[in-house]
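Can you read through this structure? Questions will come right after.
Heads up, one of the protein chains got dropped from this complex, but the rest are sitting where they should.
Lettered A and B in written order, each chain numbered from 1.
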Amino acid sequence: MQMQQTQPAHLHMCAQRSLRLSTNHGPYLQGKVLVDLSNNLKKGIYPEANAEYLQRLVPGAAVVKGLNTLSAWALQNGLLAGKQAYLCGDSAEAKQAVSEVCTRLGLQVLDRGSLVEASSEHRPGPHCILLLLPAHQGVIYAKVEKKEDISFRIMISLANKVFPIVSLVMLSLCYLPGVIASFIQLYRGTKYRRFPDWLDRWMLCRKQIGLVALGFAVLHAVLTFIIPIRYSVRHKLISRVVDEMKKNKTTPFDFDNTEAWGTDSLLILGSVGFFLYVILGISSLPSVGASLSWREFNFIQSKLGHLTLFICTAHGYIYGWNKLMLPSTYKWYTPPGYMLCLIVPSVVLVLKVVLLLPCVDRTLTRIRQGWE
Amino acid sequence: MQMQQTQPAHLHMCAQRSLRLSTNHGPYLQGKVLVDLSNNLKKGIYPEANAEYLQRLVPGAAVVKGLNTLSAWALQNGLLAGKQAYLCGDSAEAKQAVSEVCTRLGLQVLDRGSLVEASSEHRPGPHCILLLLPAHQGVIYAKVEKKEDISFRIMISLANKVFPIVSLVMLSLCYLPGVIASFIQLYRGTKYRRFPDWLDRWMLCRKQIGLVALGFAVLHAVLTFIIPIRYSVRHKLISRVVDEMKKNKTTPFDFDNTEAWGTDSLLILGSVGFFLYVILGISSLPSVGASLSWREFNFIQSKLGHLTLFICTAHGYIYGWNKLMLPSTYKWYTPPGYMLCLIVPSVVLVLKVVLLLPCVDRTLTRIRQGWE
Partner (left out) sequence: MQMQQTQPAHLHMCAQRSLRLSTNHGPYLQGKVLVDLSNNLKKGIYPEANAEYLQRLVPGAAVVKGLNTLSAWALQNGLLAGKQAYLCGDSAEAKQAVSEVCTRLGLQVLDRGSLVEASSEHRPGPHCILLLLPAHQGVIYAKVEKKEDISFRIMISLANKVFPIVSLVMLSLCYLPGVIASFIQLYRGTKYRRFPDWLDRWMLCRKQIGLVALGFAVLHAVLTFIIPIRYSVRHKLISRVVDEMKKNKTTPFDFDNTEAWGTDSLLILGSVGFFLYVILGISSLPSVGASLSWREFNFIQSKLGHLTLFICTAHGYIYGWNKLMLPSTYKWYTPPGYMLCLIVPSVVLVLKVVLLLPCVDRTLTRIRQGWE
């Protein structure tokens, strides 16, 4: 148990769940303000939040939960100017006292309500799990790969197939629920009925889906940038020249205009799509989002988002079209992949176009304005 | 019209501009708090803000405008912990009541003043328009291109000429007004007179200009990274080897030291310039900017910004110098482009150097300190 005497004599900091607290300090703490800045080392090991437990142990003290999102060293060294501190507590005066100390430390204080709220800070971290997904996926596929007894060297090729496909499908899954919602509203002719639960939940996790999709797209871009550095690619280039020289010494090496057209549009569509993708990501940074009005944010996320989906789908189609005329070396997994991954985006785009038809759009707008 | 009974019996939410509100609910709503969370589906269709209109309809109720920047689903599902909510309203008690509900939902409440302020949330979104510019520009040029009956395959080459040129010119346009302002102050000998209006407005949109310029620079970088993947580039490489082999079988293929020097400094200057460019962009993210002091922010934006401009201009000069000795294949559009785009940056840099001369700098500093 850790106890630190801070400036105001009646303020106490407590950073550890303690079993010895009540017996030792109970009477001493009557009428004092107790600041609980602990986090449990592991989640879910205690049924109630530390702060609530403390309050139960020392009913006479006013417990304020907070500061637990800050670094202990920074706290001790007063290097916290400008940081935000969250406080929860049942006693307004206690919170006021803690708030004053915090302001003196340069902290910006945000009141987060009563003590019961404190538990909600211990929410599980879905944000983090999804961050590991891309790396994980890569590892799994690398393993599958090795089992298939295909040489390690096409690991990058495989990753560069899986990542963009997953990214494109996830991107379309961001925009599918919005389209479904519109059709439900059109079918019902009213907006005053709740959507089914699955749709509701799906719509609420679109941001997470979109960010993971962005992560895969970034990996695809990086893996594409390094293509020409790879030994196998350089080797193929050299051996093609050598072949060329040996075979047709007389015929001039001819330029295939269609292929030039194909690769160039593939690349420009990919680049522009990726650019818009990153803009979507930047606009979902909390501080950027907060500085945009709802209309601006919606314009970027909805209009620009559909444009991104359209451009990335076109990029995928051109890749497929190129495939038909290019002699592909790595055949396994390819045919299903690049064709299957275009189904969901195409469906979303077609449905969206239907919704944009003047007559449908008018009806939908009227429904959304509350006319029935 | 949508009506939701929330926890406190006297609080009502209203998410739609309603024509039937006054007749139906008028008397019922006397003395109640009305929360207006609507946004008009299209801008400028009504002369007054929805909240003001509501207030006129139900004069007896206290209208509070807010929460309209949050997602309706998130609102319904209580998944808003940590989000910011803006409230406007004429009645302090009404705002207090709404604020309490918001805090209970985990929202962080920010008071934005009286109800008249509400309209200002409906400001037009200049931020968004500029985001589409790069994509748009690309499309226009692609069209011009096709009309000129030059094959689609040099689309990337053209985009990779237009984007960096536009970016460099826009970057210099960020730093031109500051220089002009200094000369005006030097000429006038005082800082106590307003700048001409055009200069004022120009200075206010430098951030927007800079971000669009960054967007173009990023596109230039991405298009540069993919150069070696392009079919036409690979083809040129192969045919050069084949040519080489056929022509001078005996002469050793010699290494051009000047060209190696040229491309390498082109690339390193571009990379460092791009790096600093992105740092400028990161420091203009609202939350990063807010955590820097004015002095630090100004150091990055002004000193580092001029350094970025200098390095990017040098990059452009080396490109021009390279051009003179490299046999260029795509001749049209090039000569004006890369030469014209260096004029504005060069002028800005020369003027800035003049301002940094000790005597001029001393005079300027004295003027800015208020000495006359």
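Note that in this section a residue touches a chain if its C-beta (ideal position, glycine included) is under 8 Å from a C-beta of that chain, and two chains touch if they have at least 3 such contacts.
Owing to the predicted nature of the structure, the values given are computational and were not obtained by experimental measurement.
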item: Interface with the unshown chain - residue positions in chain A; value: 1-2, 16, 18, 39, 41, 43, 68-70, 73-74, 77, 79, 81, 84, 103-104, 106, 108, 121-123, 125, 127-128, 131-132, 134-135, 138, 151-156, 159, 215, 218-219, 222-223, 225-226, 228-232, 234-235, 237-239, 241-242, 245, 285-288, 290-291
item: Chain B residues that touch the omitted chain in the full complex; value: 82, 110-113, 117, 120, 123, 192, 200, 203-204, 221, 224-225, 227-228, 237, 240-241, 244-245, 253, 255-257, 259-265, 267-268, 271-272, 274-276, 278-279, 285-288, 290-297, 299-300, 304, 307, 365, 368-370
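Heads up, the rule we're going with is that only the chains that are shown with their structure count from here on.
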item: Centre-to-centre distance between chain B and chain A (centres being mean Cα positions), rounded to whole Å; value: 23
